[in-house]
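Below is one structure, written out as structure tokens; the observations come after it.
Only a single protein chain was left out; the remaining protein chains are all shown in position.
Chain nomenclature is as follows: A, B and C, assigned in order of appearance, with residue numbering initiated at 1 for each chain independently.
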Amino acid sequence: MKDTKIYYKKIKFNNPVLFVGLPGIGSIGTLVAEHLKKELKARKFATLYSPHFPYQIIMLKDGAFRLVSNRFYYYKDKRGKNDIIILLGDAQPLTPEGQYDVNEKIVEFFKQLGGKKVYTIGGYSLGGQYVRTPKVFGVGTDREMLDYLKKQGVVLANATGMSVLGSAGMIVAFSKKHKIPAACIMGETGLLDVDANSAKVVLQVINKMLGMDINLDNIDKLKGETEKMLKELEDATRGMMNPAQASGLGPEENPTYIR
Amino acid sequence: MKDTKIYYKKIKFNNPVLFVGLPGIGSIGTLVAEHLKKELKARKFATLYSPHFPYQIIMLKDGAFRLVSNRFYYYKDKRGKNDIIILLGDAQPLTPEGQYDVNEKIVEFFKQLGGKKVYTIGGYSLGGQYVRTPKVFGVGTDREMLDYLKKQGVVLANATGMSVLGSAGMIVAFSKKHKIPAACIMGETGLLDVDANSAKVVLQVINKMLGMDINLDNIDKLKGETEKMLKELEDATRGMMNPAQASGLGPEENPTYIR
Amino acid sequence: MKDTKIYYKKIKFNNPVLFVGLPGIGSIGTLVAEHLKKELKARKFATLYSPHFPYQIIMLKDGAFRLVSNRFYYYKDKRGKNDIIILLGDAQPLTPEGQYDVNEKIVEFFKQLGGKKVYTIGGYSLGGQYVRTPKVFGVGTDREMLDYLKKQGVVLANATGMSVLGSAGMIVAFSKKHKIPAACIMGETGLLDVDANSAKVVLQVINKMLGMDINLDNIDKLKGETEKMLKELEDATRGMMNPAQASGLGPEENPTYIR
Partner (left out) sequence: MKDTKIYYKKIKFNNPVLFVGLPGIGSIGTLVAEHLKKELKARKFATLYSPHFPYQIIMLKDGAFRLVSNRFYYYKDKRGKNDIIILLGDAQPLTPEGQYDVNEKIVEFFKQLGGKKVYTIGGYSLGGQYVRTPKVFGVGTDREMLDYLKKQGVVLANATGMSVLGSAGMIVAFSKKHKIPAACIMGETGLLDVDANSAKVVLQVINKMLGMDINLDNIDKLKGETEKMLKELEDATRGMMNPAQASGLGPEENPTYIR
């Protein structure tokens, strides 16, 4: 296997919009895409394999497995406006050359399906602290898209020189090249590998964008569990810090893991 | 040399079954494949070279050497049912692109020989402890294969999200793509780089599968030597731990290297 | 995207000279190229993208972004002698193969524009100390170029066996292959990631070469700020060192971060 390849069923789409949620900072892309897939009961219609992915199979239940892949799911819009396509997967390409190859192939495939708009979901990390009330940041391909993002409550990123790594950034760049309006929507995050709180605020923006009312109970539950765990960790840590501080060995400031 | 290439003698096979044992966790693949080769007096008929392998020659006896390779051996089934092909070698490809390339080439080559079934042998590590009574875990390409594995005493892996790295997993995935029933059979292992005990239980499963009675004395001997060494190590280590524990600096639990 | 590609507007140039300033030691290339671009009000006419670059987008102001790239700017010489082309960018290729590919493509593109001379700008680091009065070192493709460099006050590098890494060196090598006279001009540097002082002396040489009088106020200001900061750091550090030296644990010599 020498080339990236997408296997797919032919389906006629109505002005489809693509949401991309691949593994990355805070797992926000993955959380959002998996949530959308489940709540919309979206159905798989395409699978992307690539020699630039990790060389692994993923074990499933009862002896089943799958080769590492990215997978496309679709939801037919009952209102006849915009069908929704969701891209999620096990991994991103491992090499620079793989990233350039796979991410452009994703955009070309979506274009061939008649794609109208692309949103990639990512995390935006400013430090090692849990973010209790995360903002949603965005970058976009054109004026119209940026104005639209602002109306949805997205804060336009203003971090000249900082970069967005991997698919979340590259797919937006290749969308621009192929003249598809696109944006990268990033939940503010920190500390956590899996940040349900940040994913939730991104989902709220998406709900607003789509004029839909996707249920958020599951992500809310995950958020609750995470914060309970963090609270316990914070309590335990604070206890441990005090004696050290008393002995003059502690940090100068109280540690705050939650803000 | 730019491409992976297989050099081979033309041989007519009778519904051949492939066993793959390449370097990996606990060296279980290597131990099993080398044992099968030796006990079946299997003969080499093909050699695979690849620019994705380590760039080394391996020194042999008396000034001889070989370029790093994977090698195919065969055994003609006297009962006329299934000839056996064994793949073993010095290394696996070093890059993702190499893994995808070489592992699919192996499957395509076996298909071209009229291949009927593929079993890859691997290790399944759950921790850093020696496993005295290892289970044999399996994943497979289809229902029929999984049912068959179960009948041989293989435990169907149920580790959703965990992965099998390298050839042991990839060759099964590419077999599925090329519509050859396949399974990855994994001996439970831990702690050891060369786990003869785990290799033995895998060989017992293979004996049952093949309805053969391949002699296990050699692997048993290796197992005995390993366990003697571990016993000595355990005794020595236990002695060393006691004073530390007495002084309050030791671990809270007795260390157990054998379970 | 599988290949390095340059997108450009067709412009007729008059014996153009290329200055290359890409990220590297002491950021001297970047500082010089950005300064030339700004002071000459040079205009962008070409952009190079490559799958060997980092897989990132760079965030700009107000939600805008760009894909990592190298960019060509031009300045039409009012005296009708040599138009100036400036190459700057976000990154250099990440792999050896990428460096060989991209750097030769840059030279071939410049040749196709009728290019007459190439100067790459780099840093020349001899240690971890700030260099107060940096020399400008040079290597060049031919006798005539080397004699010319000497006349501009450039010290011909005499460091047999030392190497110049990346674009600064490779572009000069590929210029030689394509028979374009070229030189690598290196500001002596040390300690700093962004060395405005060294960039300034390189700019003075370039001013002399071009017979121009490019304003150096901005780079001078940056130099002043850097040296003020270093002075403060030096004062603070010297204070910290004394007790250690008094206790016999300090270094044998006074630390000097400025020479």
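Simple rule for what comes next: a residue touches a chain if its C-beta (ideal position, glycine included) is under 8 Å from a C-beta of that chain, and two chains touch if they have at least 3 such contacts.
Owing to the predicted nature of the structure, the values given are computational and were not obtained by experimental measurement.
Asks: What are the shown chains in contact with the chain that isn't displayed?
Replies: B, C
Asks: Among B:12, B:41, B:61 or B:79, choose the residue that contacts the chain missing from this document, as touch is defined above.
Replies: B:61
Asks: Touching the left-out chain: which of C:11, C:91, C:146 or C:214?
Replies: With C:11, C:91, C:146 or C:214 as choices, the missing chain is touched by C:146.
Asks: Even though one chain is hidden, which residues of chain B still touch it in the full complex?
Replies: 1-2, 51-68, 94-95, 98
Asks: Quickly run down the residues of chain C that touch the omitted chain.
Replies: So the residues of chain C touching the unseen chain are 96-97, 99-101, 103-104, 138-140, 146, 149, 156-166, 169-170, 172-174, 184.
The rule is short, and it goes like this: only the chains that are shown with their structure count from here on.
Asks: So which chain ends up in the middle if you average the CA atoms?
Replies: Per-chain C-alpha centroids compared to the overall one single out A.
Asks: Centroid of chain A to centroid of chain B, CA atoms only: how many Å?
Replies: 37
Asks: Using CA atom averages as chain centres, what separation in Å is found between chain B and chain C?
Replies: Chain centres of chain B and chain C, defined by C-alpha means, are spaced 53 Å apart.
Asks: Give the residues of chain A that touch two or more other chains, as numbers and ranges in rising order.
Replies: Where chain A is concerned, no single residue meets two or more other chains.
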